[in-house]
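Of the protein chains in this complex, all but one are displayed in their positions.
All chains are identified by letter, namely A, B, C, D and E, in their written order; residue positions are counted from 1 within each chain.
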Amino acid sequence: MQTPNVLIIAPHPDDEVIGCGGTMRRMIETGAKVTVAIVTKGTPLYPASQVRQVRAEARKAAKVLGVHRLDFLDLPVTTLHLMPEAKMNKVFGNLIQRSKPDTVFIPFARDRHEDHRQSFDAALVAMRPDGRGHRVSRIACYETVSETHWTAPGVEACFDPNWYVDITATLDAKLGAMREYKSQLSEAIPARSIEAIEALARFRGSVVGMPAAEAFLVIRDLWAAQDRKGSARRR
Amino acid sequence: MQTPNVLIIAPHPDDEVIGCGGTMRRMIETGAKVTVAIVTKGTPLYPASQVRQVRAEARKAAKVLGVHRLDFLDLPVTTLHLMPEAKMNKVFGNLIQRSKPDTVFIPFARDRHEDHRQSFDAALVAMRPDGRGHRVSRIACYETVSETHWTAPGVEACFDPNWYVDITATLDAKLGAMREYKSQLSEAIPARSIEAIEALARFRGSVVGMPAAEAFLVIRDLWAAQDRKGSARRR
Amino acid sequence: MQTPNVLIIAPHPDDEVIGCGGTMRRMIETGAKVTVAIVTKGTPLYPASQVRQVRAEARKAAKVLGVHRLDFLDLPVTTLHLMPEAKMNKVFGNLIQRSKPDTVFIPFARDRHEDHRQSFDAALVAMRPDGRGHRVSRIACYETVSETHWTAPGVEACFDPNWYVDITATLDAKLGAMREYKSQLSEAIPARSIEAIEALARFRGSVVGMPAAEAFLVIRDLWAAQDRKGSARRR
Amino acid sequence: MQTPNVLIIAPHPDDEVIGCGGTMRRMIETGAKVTVAIVTKGTPLYPASQVRQVRAEARKAAKVLGVHRLDFLDLPVTTLHLMPEAKMNKVFGNLIQRSKPDTVFIPFARDRHEDHRQSFDAALVAMRPDGRGHRVSRIACYETVSETHWTAPGVEACFDPNWYVDITATLDAKLGAMREYKSQLSEAIPARSIEAIEALARFRGSVVGMPAAEAFLVIRDLWAAQDRKGSARRR
Amino acid sequence: MQTPNVLIIAPHPDDEVIGCGGTMRRMIETGAKVTVAIVTKGTPLYPASQVRQVRAEARKAAKVLGVHRLDFLDLPVTTLHLMPEAKMNKVFGNLIQRSKPDTVFIPFARDRHEDHRQSFDAALVAMRPDGRGHRVSRIACYETVSETHWTAPGVEACFDPNWYVDITATLDAKLGAMREYKSQLSEAIPARSIEAIEALARFRGSVVGMPAAEAFLVIRDLWAAQDRKGSARRR
Partner (left out) sequence: MQTPNVLIIAPHPDDEVIGCGGTMRRMIETGAKVTVAIVTKGTPLYPASQVRQVRAEARKAAKVLGVHRLDFLDLPVTTLHLMPEAKMNKVFGNLIQRSKPDTVFIPFARDRHEDHRQSFDAALVAMRPDGRGHRVSRIACYETVSETHWTAPGVEACFDPNWYVDITATLDAKLGAMREYKSQLSEAIPARSIEAIEALARFRGSVVGMPAAEAFLVIRDLWAAQDRKGSARRR
């Protein structure tokens, strides 16, 4: 099975729902075990009470979607780029070895937020296909409204997806999970609203003839011999 | 004034509405004179009756938006790439010299349809900024649902817009104009539906904090001395 | 099952083996039904006897790999770019509707040979995900020694694969199939030799910790609702 | 008016003149209010006396061009990348909210100097179009001789401008302002000489049929409804 | 010796001087044998008298620079794209086998003129490094004012050079050769004037600390064993 173990790496709480909420739910419904790992902790930039609130919201959202495990990596928000590489890599390496995912969703490498960029880099280092440790079968970037579409045209690579998942049946669950993030939605950023998330799902779906879709950029897909991918009997 | 004379180059009827309907209408409301040029003629690939019908629809759509002039260049559909360059360039060159546009909207260079690609090329040749003939101040590519988002990721440049126009007030007019294209909508292609067009407008708007927007890729913006752009007195 | 129906589009005989021989064989072994479509016919550029010979070789190679169906589209070699788009699209459209593939392998868009470029374009047009006709789940480009690596760095996109298939167990079959193409190998082009093909397989494999691999560029992966992809029960 | 409030962000003194001197002057002459913000302070890498000198030169250059306000952000030179993101973003965010610019010029994202890269990033974060705070209508990158053209071809995006401003009438003022930077010119770097600056202006002009031009890369152009852009009455 | 045999492929007369005039002259002065091949013939698009005139000018320009051989391939202007690939390839293949060049200069692949694009493609096909026939050691694209800088930013690759040749000592010869092209200069296109050519040379030089330079994009550099490149004794 290609997606029994799924890991979503989210720099900040709510990125996991915005980027993969519908796909996550669909995978869970068909038997996958999903782990969400939130990379950063808001303190001391934000007050502890605010961090507690958003984490409570993250738990509610995870519950709406049926997420099996919610991990907090507790790395420092907005200063990931100031960590020694070796330390950063160790945290992400441990995450991969511990959760042994088949499919991993990570933020887009050129998202406007530096924490997203650092998470992308650290995740790819941790999943180097060097033949040692756990092998990840599929790595894909998700898109985050209010980050991913603010790249600089003509300079930075834009998000140009090559994988579309029909989320028609799970869009409601996605939006429901997002509504749990009251603290994030209350800021009234148009780009991060329920309406924006739905419009994006409708647009992505329309491109490939689906009522609603989430779109991803597959970075690496591995069909190893031992997990017998390409086998008609088991897929 | 930057946009008094506006030209939209549409490979086939309805591309002009899909790509620029809302912006066109907004520009018209504020005084611009808009010309739409349809590049190809459907015959003999399609029956003459069908060509007559879609042209009647094009006229109705133009009327809804208030387009001042609708031109049919009558080049052969799906065989533009078989025309001698010199002949193609002459048709487009004449169009530019005749309509003397300040702003020109053209299809995206990597749209899936070869006619779009050829129209892009011919338009850019016709607007070479060589200091002779009419000077175009702004050239921008529009996006066409069911063509523009079918590029090949990782190989072809994707449409990564750098210009957003708020069309909140003119979205209804755009959709109304599109509804005149009954023959095109009747094919029931999800990517070319009213819903797809609206979802895209909502998504593009959400990226930049607008309820609805059309997005473009500015290819070349010229602030010449003689038209005194950058002048606070006249802009 | 993701790959029960597989289609390989080869501009000229032997491209299918060079690009996908090992993966094809692996898919066949696990139950997939594989069709190979050869796009062009060598005459009149090459003598009819030569065309007969290479087609006989193609049949032998197909037999070695266990290919279920070998199609000859009989389009004119080196003049694909001179065909009207509509005609080209019809041939490729018919191929897709007839073979109803789940996975389609096509040449790389920037291969040095114009026939490869035209085949890529026509294939993508034929597989527009517009919600009508047959839906293809996965489209991927393969690499062809002596074409794909002759792109122009700094100008043209290079082949940068995102999908690796372990062909350790089927490499011998691939090389065996290639050896049937005596007429092609006899030309003694280093880039198109058995040694070159094996070196590439070893290199691609080494990148991802496999003894031998074929690498592809996934252009589009669709997980539609109705084929219930993402389902843990059936994959 | 599109450009009444203009902000130029310069990592180090003289970048503002090299990149935008002629355009700045032209905008000032036609009524724009121009602010220049110098991002870094040379100490302690350079002696305080040298910093005083170059700042005096910056003031003289600003006077030659008629700049209305010259801001020194006093961030540490060559160590911008070591600042916490949140702190960096706050400085740039305050600058935008304080100066409320319509048009902002920033360094090119791939300039060879890390301070330029960091300034680009921080500026784009500060101008996220999230619908809160001040909205910037146009963001454009300028080119800096001796930084911008030292990118790595084949790896890093090069500066490929999409906006040309005729500076024929203001080139003298630009060069005059540059001559005030005696400390910078005295280093005798060919790439940063008066001759190099003029040659670039002549070359850029020649591309678009102007005697002299400055070229920019428009990153984002917003035509919001409330500032009634596209209005023929006011532009 | 790396450049004893040099071939310049020019789609139309004057491209060879604009792109490589200074480098050609420098190479000739140090012993290289230079061939210029003009790809197209102007008739019937242009009158025969005009073709005769520009060819006479081409001969004069070649004489100024000391070119050893001037070839006219006589392919049809503006309709190269309508030739069968095999025919086109044969003409270019013969050219390479006949002139046996070590270094070949070709137009940039994305020049605005279709003839330039076709010449680029045909030249690269003819110089496939397949181990048969003559091996070319270096292939480089030159830039042509009034073609190369009219690419579409954000869509087409721009000319981003990786090779600079100091032409300080031969710039006069280059400009002198260009002045022989009276028929081309008389059209008064700013982008194709003596002034534009000189400004570009000054700008390119300034980037790398030279008074004047020509810039190229190296596409492929081969150090084969048999010509013992990398040998300190002979280079």
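Everything that follows uses one rule, which is that a contact is a pair of C-beta atoms (placed from the backbone, for glycine too) under 8 Å apart; a residue touches a chain by one contact, two chains touch by 3 or more.
All figures in this text were calculated on a predicted structure; none of them were measured in a lab.
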item: Visible chains in contact with the missing one; value: A, B, C, D, E
item: Candidates E:Gly66, E:Pro84 or E:Pro129 - the one touching the absent chain; value: E:Pro129
item: On chain E, residues whose C-beta touches the chain left out of the figure; value: 1-4, 23, 26-27, 30-32, 129-132, 135, 162-166, 168-169, 207-210, 218-225, 228-235
item: Touching residues on chain C - with respect to the absent chain; value: 145, 149-151, 153-154, 158, 160-162, 189-191, 193, 195-196, 199-200, 202-203, 205-211, 217
item: Contacts of chain A with the absent chain, listed as residue ranges; value: 81-82, 84-86, 89, 108-110, 120-121, 124-125, 128-132, 141, 157, 160, 162, 217, 219-220
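One rule holds for everything that comes next: only the chains that are shown with their structure count from here on.
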item: Starting at chain C, fewest touch steps before arriving at chain E; value: 1
item: Common touching chains of chain D and chain B; value: A, C, E
item: C-D compared against A-B, more contacting pairs; value: A-B
item: Candidate from A-C, B-D or B-C with the same interface as C-E, over half of contact pairs in common; value: B-C
item: Distance from chain E to chain A - Cα centre to Cα centre, in angstrom; value: 50
item: Chain B residues counted as touching two or more neighbouring chains; value: 81-82, 129-132, 150, 153-154, 160, 162, 189-191, 207-210, 217, 219-220
